[in-house]
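Shown here: the complex without one of its protein chains, the others still in place.
By letter and in written order, the chains are A, B, C, D and E; residue numbering begins at 1 in each of them.
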Amino acid sequence: MVEILTSLFLVIGGAFALIGSIGLVRLPDLFMRLHGPTKATTVGVGGILIASMFHFSSRGQGLSLHELLVTLFLFTTAPVSAYLIARTALHLKGKDVNRRG
Amino acid sequence: MRRWLPQPLLSLCLWLVWLLLANTVAFGHLLLGGLLALGLPLLTVRFRPELPRIRHAFKLLRYLMVLLFDIIAANLVVARLILGPAYQLHPAFIRLPLDLSNEFAIVMLTHAISLTPGTVSADLSSDRRTLLIHVLDVEDEAGLIARIKHRYEQPLKEIFEC
Amino acid sequence: MNLLSIVLLPFLGALLPSFAVRRGRAVAAWTAAIITTSALLFALQPLIAVFCGRTTEVNRSWLPQAGLDFALRMDGLAALFVLLILGIGLLVILYAHYYLSEEDSVGRFYGILLLFMGSMLGVVLSDNLLQLLVFWELTSLSSFLLIGFRHQSAEARRGAVMALVVTGAGGLALLAGFLLLGYLAGTYRISVLLHAGDLVRAHPFYTPTLLLILLGAFTKSAQFPFHFWLPRAMAAPTPVSAYLHSATMVKAGIFLLARLFPVLAGTDLWFFTVGGTGLVTLVFGAYTALFMHDLKGLLAYSTISHLGLIVLLFGIDTPLAAVAGVFHIINHATFKASLFMAAGIIEHETGTRDMRLINGLWQYLPHTATLAMVAAAAMAGVPLLNGFLSKEMFFAETLHLAARGSLRGLLPVAATLAGIFAVAYSSRFIHDVFFNGEPRRLPKFPPHEAPRFMRLPVVILVGQCLLVGIFPTFTVAPILALAAGDMLNEPLPDYSLAIWHGFNTPLAMSLVALIGGILLYSQRQWLFALHQRVLPHFDAHLLFRNGMTLVTETALAFTMRLANGSLQRGTALLLLVAMVAVMLPFLVGDASLTGSLPLTPVDGLTLLGAVVMMAAALITVQWQRQRFSALIALSVVGLMVALTFVRFSAPDLALTQLAVEVVTILLLLLALFFLPQQGLVESSLLRRGRDLLLALGVGSCTGLLTWGLLTRPYETIAKYYLDNSVSKGGGANVVNVILVDFRGFDTLGEITVLAIAAVGIFVLLDTLCLDAGKAQEGQRPWAAERHPLILSQISRLLLPLALMVSVHLFLRGHHAPGGGFIAGLVTAVALILQYMASGIAWTRRQWRLRYHEVIAWGVLIATATGVGSWLFGRPFLTSAFGHFDLPLVGELELASVLLFDLGVYLAVVGVVMLILATLGNLSQRCAETRESV
Amino acid sequence: MLSASVIFAFGCIAVALLLNFWRLVFGPEPADRILALDTMYINTIALLVLFGIHINLAVFFEAALLIALMGFVGTVALCKYLLRGDLIE
Amino acid sequence: MELLASLTVAVLVTCGVYLALRARTFPVAVGLALLSYAVNLFLFFTGRLASGVPPLAGRTAVAADPLPQALVLTAIVIGFGMTAFVVILALRARGELGNDHVDGRGGKP
Partner (left out) sequence: MNHWIIVPLLLPLLAGMVNLLLVRRGHRPQRLVSLLATVGLLGVEIHLLRLADTAGIAVYRLGNWAAPFGIVLVLDRLSALMLLTTGVVALGSLLFAINGDDRLGPDFHVLFPLQLFGINGAFLTGDLFNLFVFFEILLIASYCLALHGGGPVRIRAGLHYVVLNLIGSSLFLIAIGTLYGVTGTLNMADLAVQVVASAPEQATLLRAGALLLLVVFGLKAALPPLHPWLPALYSGVVAPVAALFAIMTKVGVYAILRIYTLVFSRQGPAPDVAADWLLPMALLTLSVGAMGVLASRRLRVLVAYLVVVSVGTLLTGIAQFNVKGVAAALYYLPHTTLVTAGLFLLADLIAAQRGESSDAFSAGPPLVQPNQLGVLFFFGAVAATGLPPLSGFIGKLLLLQSVEPERTTWFWGVVLVGGLAGLVALSRAGTRLFWDTEGEVVIRTAAAGPGRLVPVTLLLLMIVAMTVCAAPISRYAEAAALQLLTPRGYIAAVLFPEQQP
């Protein structure tokens, strides 16, 4: 059961991580590319972390929940990274919101 | 009380973080984590973000559940958009007028926007009244703004009462 | 004891005149005279012993390992020289008192003179070759100071340097020669050595030994072609010339020939080199002297010629010739010293030494003129004067050799020729100075007779010339016999010092020389013209100077080529040498590169990581001129290195690499702000090609080494760590136990490196003000918002979280990946994030830490932990750990290494913060500085 | 099943990393490169965790956490540089 | 795997050396950082290639050689200090010499 769950999360996680990166390559401009990593990749990594959680909790050495921490951390920081990158791109294109507005 | 426990919620979070880090609930770590959860906020008390008072913890919980659901949904949507034909996408920047006044609430809103389907917060005006959002595939700009306001901004406003 | 005193007194007393001079110039002169007289008094007893047929010896151990002893010995030869050195020295001191002017610092003069005197005494009294050399070089050094005494004159400086260089070079040759001689004879003790002549002469090294020693002797005694320094040394004050070039300095070389005569003489090589050099010098010196217009120049070349004569006599290599040589040493010393003094008086009174200006001084200085003329006559070899006697013996010896029927018949002719020139220049000295019309345009006019006591030394010396010349047997005979006997180290041949030996060939030669010389001088008009226009000028001095210039220029060109101040060349050379060093063992002999271990298969993921890492490295190079992008590529390399550490079982390394890599990138970004953003293509294609080749070479070498190591098995001490880490080190993370315990001392050193780097960086930045705006010229303006709200809020939230992680990493480090170092980096990075997100001013307001002190306390805590083990009688850094059962809490483990690691943690936090915060503050501080100015 | 899914996930992450690197190299904007690097960091976390599952050793958690932290700080710094030039002001 | 490891070290060293030979301080600093990465890898590899056996006592039956790891850790730290110093020195050199050429020679940038 645990193994099935682990495998499921592994497959989901791997797939989403890949999709996020495909988006990074495939989408035509930077702002569109931003969507891939901020969502798909974070969830993808989250999936793999959860799989890890299941895996190491099932070894009879007690629960292993600390992977949650990494996931939480990523969810906290990824939007900030995306925000900064977007701002940077806007700035480099000379399209700051403050300057326009 | 306030002097020794300036931010109870933060301390609680840190205590949980410690238990997660240690990956155990052994008594020694419960104790040590407690000490650290009390001590570190004191040490970094001046660094703390200006956290607003949370008036409605239940609403916060509900908000988080909604957000989690949206994140999962967002991924499916974005996956479809990424794998689908790119020329069908209609990307655009839209400006979201903000009603929030608390800084932390704004931050939470930008986070929510960035984590949910097809939108990324891209720029916040210096007067903190407008948020520039990039949308991957926009069909109904006004509807999107209304959805964000209803689904995230309103609850945040209620939670932090600002 | 007395011998020691003779030598040491002048040295010890050398400083006294400088003090005495404060009480007056005369006191200084008296001091010097008293010291000399005392030395003479101390010499009395050993001298008497010598006259009684005994030698006196002193032997003190100095450096027995090298055969260098402080050994003095007075025999006849030494006694003669001691008498000359001290006797003439005393006269020179007296003379100098009147000669030196008010501007001359008399104290210094007498001091150096005494040093020189002591050195000379040391040379002649030495019974140890090496010690002789010590004094020999001391004479060179002190004469350097004497010649350069009037250092405002460029000529004096040049003369001094030249004398030092020539005689110093000779001294080095002499050192080599002495070492060889000592090696051949098995001793450096001269008195022992003198009996080892046969052994030495038979050895294959005899030739180099002799030549090296002769080089030393000839440079010192100004033999052709090393003579040129002597005329240049005439820039010295005349008392110095009178001393150095009559009885002492130049005679040191002669003394050496005499001293080692029993060991080295007696071979054809000796005859040809010593005799040949003497002969050439004799004729050359005499000839050149005639054409000197400078009074002292004439005397200088005459000295060269007379030294050549003595050398020639020693070269002739018969006992009788040796006696003649010793005799001429004495005679030359007396008449030449008096002539120099007379010349000094003339210069003193007329202000010039140019004989074309000085004429007819007979009317002005009758006493000096008389004395000078007698001395000059002695120099010319006029009968009834001492010079005549030794010259007669010399002529006889040249004939004697010719009579032996060899091809050496040339010798008497050459000797007579030299005699003719000697008479000619002596005549010139007498006629051109004291007669020959009226003086012309003298700087000082009219000249007056010198003070009586200034003339006194001259009187004494000239008196000796006469006494010896007329009553040789009653005056000079005993000391001559003793000196010559001890020189030959064998019974003396029969000889007679009579003035009259009847009409014989030597007398005829003397007469030819006298008449020929006077005739030659009378025909001087056309002779001088001939000399000037037709005869070739051999100027060894010019040769020397050009040679020195050439050497210096070559050295300069060579040095500048090597050290041209280019870092790129230095780096390339270093890498090239390193490459050669690694390659060399692979190229020679039976090199084995690949070891015996079976290879492990490659998996796709590792391959991918390696490819990405290599590609990123290459892209870093490719992007080197778009500097920002290059940093991004560098980040990828760093990340991949971390993954490599993970892949091959090094989690601790991965953690460290990750943290260090980010800090490095931060640092480079901070720095890049103040540097040009873009590079230019500057190097030529050729240079880039060369660099690429070199880089490829060095890279391949390292790759080869890696391959060689990875493919061979090895035995390692690592097993000990794995086995004992828990039981003896108290930790399961073996790497951490090594770092804080087994090799904790490395870690202490490592944080010290960081501490020093941080302090150094702080100082470098503290006074630096860089214009960053300039680097951005022509580019877009910066974004308006400094600290985006979203970033600052989230960063503040992250700080306690990151600190929690730090504590976690710190506490578990001993058992699992982590440790003080990584914890410190995490703390520092979290703090730096605050600086970036909220700015310096804000962060400083929140938390004011003196990072200097954090660093210091960190290192101090680590050190104190180490010292703490002393309390338990254990060596520095001995660790202790224990498990304690606490109620409720359970088992608690405490280890001293935790305290050590705390020190590491603090030091790391302090260092990283000090570096980054100071660098970050650079722009602000500069702006403030600029505003305040 | 587990090992198959681990290998599948490995493959996904490997391809993802390659794609990130492709974007990093070909940009074209500096911001693209930063985004690519940031994504690379995140994918590396996945790789690390996968590796831990693969060798069945739970020792890479701290490394994963550290990559997350360092990746974030790196991205912040790179963006800040392009925005303001001065990282710390 | 051994070949791959050797090749990686070789390429990294090559790149580092090439950059260290450049004429401007910044690429030189980057090159030195790269070189120090490469040397750390080399030093790490002297403990040979060990997969999945981190030197944590009690976790695995065999373990990788911990000693090179400890050495590399020290080397990384020292390398960081040195790199930091040379970077700051480059800044200082630009301040004192007016340009960023390694010999302080004037040049356009």
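We take it that contacts are C-beta pairs under 8 Å (C-beta built on N, C-alpha and C of every residue); 3 or more make two chains touch, one makes a residue touch a chain.
The structure presented is a predicted model; accordingly, all values stated were derived computationally and were not measured.
One chain is not displayed; in the complete assembly it touches the shown chains C, E.
Of the options C:52, C:154 or C:686, the residue whose C-beta touches the omitted chain is C:154. Shown as candidates are C:12, C:202, C:573 or C:680; the residue that touches the absent chain is C:573. Shown as candidates are C:198, C:490, C:539 or C:766; the residue that touches the absent chain is C:766.
Although one chain is not drawn, the whole complex shows that of C:125, C:180 or C:355 it is C:180 that touches it. Note that of C:165, C:196 or C:849, the residue touching the chain absent from this view is C:165.
Of the residues in chain E, those that touch the hidden partner chain are 20, 25, 28, 32, 35-36, 39-40, 42-43, 45-46, 67-68, 71, 74-75, 78, 81-83, 85-86, 89-90, 92-93, 96-97, 102-104. Interface with the hidden chain, as seen from chain C, comprises residues 61-68, 108, 130, 133-138, 141, 144-145, 148, 151-152, 154, 156-157, 160-161, 164-165, 168-169, 171-173, 175-176, 179-180, 183, 205, 548, 551-552, 554-556, 558-560, 562-565, 567, 570-571, 573-575, 577-578, 581-582, 584-586, 589-593, 595, 702, 705, 708-709, 712, 714-718, 720-721, 741-746, 748-750, 752-753, 755-757, 759-760, 762-764, 766-767, 852-853, 855-857, 859-860, 863, 867, 869-870, 874-879.
In the analysis below, only the chains that are shown with their structure count from here on.
Using the average of C-alpha coordinates as each chain's centre, C ends up farthest from chain B.
Look at the CA centroids: the one farthest from the centroid of chain D belongs to C. Chain pairs C-D and C-E differ in how many C-beta pairs they share in contact, with the greater number at C-E. Mean C-alpha positions place chain B and chain E at a centre distance of 40 Å. Rounded to whole angstrom, the centroid-to-centroid distance between chain D and chain E, based on C-alpha atoms, equals 21 Å. For the pair chain B and chain D, the distance between C-alpha centroids works out to 22 Å. Shared interface positions of chain B, i.e. residues touching 2 or more other chains, are given as 17, 21-23, 110, 121, 124, 126.
The residues of chain E that reach two or more other chains are 51-52, 54, 56, 59, listed in rising order. Those residues of chain D that touch chain C in the shared complex are 10, 14, 17-18, 21, 24-25, 27, 30, 33-34, 37, 40-41, 44, 47-48, 51, 59-60, 62-63, 65-67, 69-70, 73-74, 76-78, 80-89. Against chain E, in their complex, chain C makes its touches with residues 565-568, 571-572, 575, 597, 599-602, 606-607, 610, 613-614, 617-618, 620-621, 624-625, 627, 630-631, 634, 637-638, 641, 644-645, 647-653, 656-657, 660, 663-664, 667-668, 671-672, 674-676, 678-680, 682-683, 691-692, 694-696, 698-700, 702-707, 709-711, 714, 716-718, 721-722, 725-726, 731-735, 738-739, 743, 746-747, 750-751, 753-754, 756-758, 760-761, 764-765, 768-770, 815-817, 821, 911, 915, 919, 922. Those residues of chain B whose C-beta lies close enough to touch chain C in the complex are 10, 14, 17-18, 21-22, 26-28, 31, 36, 40-41, 43-44, 46-50, 103-104, 106-107, 110, 121, 124, 126, 128.
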